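In this view, the complex is presented without one of its protein chains, the others remaining in place.
In this document, chain identifiers A and B correspond to the written order of the chains, with residue numbering beginning at 1 in each.
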Amino acid sequence: MLKRLTILMMALVLSGPALAQSGPLRLVITDGVIEPLPFAVPTFEAENGEAVQVASDISRLVAQDLSGTGLFREVPASAFISQHSSFAQTVVYPDWRAINAQALITGAVFVSGNQMTVKFRLYDVFSGAELGGGLQFAGTVDGWRRMGHKVADAAYSRITGESGYFDSRVVFVAEAGPKDNRQKRLAVMDYDGANLKYLTDSGSIVLAPRFSPSGDRVLYTSFESGFPRINVLDVASVGRQQITTADGEMAFSPRFSNDGRQVIYSLANGGNTDIYRTDLVTGANSRLTEAPSIETAPSFSPDGSQIVFESDRSGSQQLYIMSASGGEPRRISFGEGRYGTPVWSPRGDLVAFTKQNAGRFHIGVMRTDGSEERLLTASFLDEGPTWSPNGRVLMFMRETQGAGGTSSLYSVDISGRNLKPVPIQGGASDPSWGPLQP
Amino acid sequence: MDRAGKHVQSTGAKVSAIGHAVLIGWLILGWGLDSEPLDFEITPVSVVSGEEYAQMVAATTPQPDTAQPEAPPAPVEDARPPAPVEDAAPVETPPPAPAEPPAEETPPPAAPTPPEAPAEVSDSAPVEPVPPSPVETAAPELTVSPRPQPRPAQRIAPEAVAPPPPDAAIADTVQEAVVPDETVAAEVAEPAIEATAPEETATEIAIADEEPSGAPTRSPRPAARPNRPTPAAEPAPQTPATTTTASSDNAATDTAATDAAVEAALADALAATSSPNVAAGPPMSGSEKEGFRVAVNACWNVDPGSQAARVTMTVGFKLLPDGRVDGDVRQVSATGGDAGATEIAFQAARRAILRCQSGGYKLPADKYDQWKEVEITFDPSGMRLR
Partner (left out) sequence: MLMSSQKSRNGNLRMNMLTKAALIGLVLTTAACTRPDRFGGAGDGAGAGAFDPNAAANANLGGANDPTSPLFFNQTIGDRVLFAVDTSTLTEQGKQILTGQARWLLANADYLAIIEGHADEVGTREYNIGLGFRRANAVREFLVSQGVPSDRLRVTSYGKERPIEICSDESCYAKNRRAVTVISIASLS
């Protein structure tokens, strides 16, 4: 028996290599590359003479939108091997593969008077097939930018699997004048700085506007009366009115709830500032925090069940999360420095904030339990982040130092890449990113 | 030795002592253990055209040197193609003036290159699209000039790479020939094949607002080795059928204890081991696996801000003996995301494998049995926070 066992052992050992090959080769890869995806947008076909200019404009806008994300890189037309000038023609995939374009966007535009239709298709060059079906949009020629943004959104979402953010607007405070006599007025623009329109005059200070979830109204703090008050403004009609809040000396820092029916804000009384809620429909008020400290800058979670806000109850500004109906808040920020202006991501997973530490300001993100804090920017004064509708990009205000300092708006991807300014004439601050437009 | 000394009387001990001495002596002296250094071609760093690479790939023998092998880094930029050949010899000729402007090139490179060499290198401005020079000699350790912090490159990869020469083929397979010193330690050693100029990369995402400066920390090593006679060239490995049968039987007999089973196992095992076993071979080495991993991850494009970056995806596929993927890549398992994110992660993994095979992954043919089925787990968690 012993001898047999010994021989068995030997056999097992000798056939060890054979045993080891009973499963597939397993590898773990943890390092990849982060590289913009090359794409090509041949000029959209103009289906009639009047469409020539706008077809070219829309093609360029689509390319700009995608390249501007930092996730895509345009392969210039000068490199094209085959020209895709007709929307209906078949795609010669090898020609596009040869120039390393992995995505191909083609389109066609038809104009009749002030009406316009835009068609587009997206091709996955690597797989040699169309990605998703063709789409057609209809609109006015004046709204060509929105059409271009919609095409870009469709391409973006099909490739990345997430919704886009190009057909959206941002409300902000347009600034002019020196630091000790700053003229401020509310303004709204496309996310890329185009189509700027003023909503108020510069007669009094306006601060920190916030879009409603549907993008039809704007809440903001106004000093018209000499005391901070909350106004709501209708974007389309530009009409505005003051909101009746709970009794208090000053109300500021207002935000909409996710259904647009309620407003949460800070109310100051007797030296103390707390967070309150008012129902716009019923007029009912309720108090959400009761602490002898400054509580402000609240922000709802996407599902509306929780609120994140800043409070200095611990001695310095920190971030807290509590239930939307009030209750015991729990602190989520624990790093060095001070944290403020928290905003909950539309994806629900992150909170963006302004952090002050060692004389510098940063825009940062952390998970809703406070972990994985990451700083995305650093400068003399960065503050007030706002999320893009898909939770991928943050826009914020950066102010430069010194007597001649001015404010401007910047955007950055949540990975920290692709920091760039938003092209606006003049000073700008306090951005609030509205929703994707229907 | 002492023990051997004590029992010097016994024959067995003598034989043992002699055998030990012979073995140790052999190992020390290394007879028959030397391997010749593989031939390599030397080319200037930043200017190699596509045709040149094709030439280098095709060639399996070193090019006849047009100048000394140890020559100074021959004028990389070659507004004057013939110049390198001449200048290579008279090291002292380079005009001093042009040495100044391109600051990054002037600091003398590593030891092998004579001090005057940099001047030649810097004759024209750094990276520029110029006609290719004939294959010139340049020391492999050419561009060792100090590189400041990584600049934010468009492409982020584990290793930092300088911008490629504009004419170089940016290949999907980021294979870099192994060159001594300065290369990132994790670089592949063994299955080095043709070297292609990798795209410019940085090792990390440059934090917004940090001042980007200088070039990445490493420069490309275009020196290429000719294809060594890879296993792929050999005839297909023998079928490992018997081996696999044997292994499964052996596994079964682990639990069985009957004599009959043991007998059967013994018979099978002996049969298996007696077969040439070309297919299974010794276990895959770490560097072979590393080479495979590097080949795939160069095409694995991660979008760190996306939902898909939270998904750990395992895919499986089969390989043909020449290293190409047999059939399609299938998803084995995934954790961490919803359906949409998982689908995107799967597509990215699939692309990585299919795009980077380019003719077949370079894996040792004699171990085909070990890699004919592969499962790769793509885990982007480390990349998210970079």
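Heads up, the rule we're going with is that a residue touches a chain if its C-beta (ideal position, glycine included) is under 8 Å from a C-beta of that chain, and two chains touch if they have at least 3 such contacts.
As the structure is a prediction and not an experimental result, all values here were calculated from the model.
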item: Chains in view that touch the one left out, judged over the entire complex; value: A
item: Residue among A:Gly113, A:Gly133, A:Gly226 or A:Gly283 that touches the chain left out of view; value: A:Gly226
item: Contact partner of the left-out chain, one of A:Asp142, A:Glu249 or A:Asp303; value: A:Glu249
item: Residue, one of A:Arg60, A:Arg182, A:Arg347 or A:Arg367, that touches the chain absent here; value: A:Arg182
item: Interface with the undisplayed chain - residues on subunit A; value: 178-183, 202-205, 207-208, 221, 223-228, 249-250, 252-253, 266, 268, 270-271, 273, 294, 296-297, 310, 312, 317, 340-341, 354, 356, 380-381, 383-384, 399, 401-403, 405, 430
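Everything below uses one rule, namely that only the chains that are shown with their structure count from here on.
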item: Chain centre separation in whole Å, for subunit B relative to subunit A (CA means); value: 40
item: Residue ranges of subunit B touching subunit A (in the complex, touch as defined); value: 152, 154-158, 170, 199, 201, 205-210, 240, 243-244, 246-248, 250-251, 253, 259, 262, 265-266, 269-270, 272-273, 277, 280-284, 289, 292-293, 296-308, 316, 340-341, 343-344, 351-352, 354-355, 369-371, 373-386
item: Contact footprint of subunit B on subunit A as seen in their complex; value: 4-5, 7-8, 11-12, 14-15, 17-37, 71, 73, 100, 126, 160-162, 347, 372, 374-379, 392, 412-417, 419
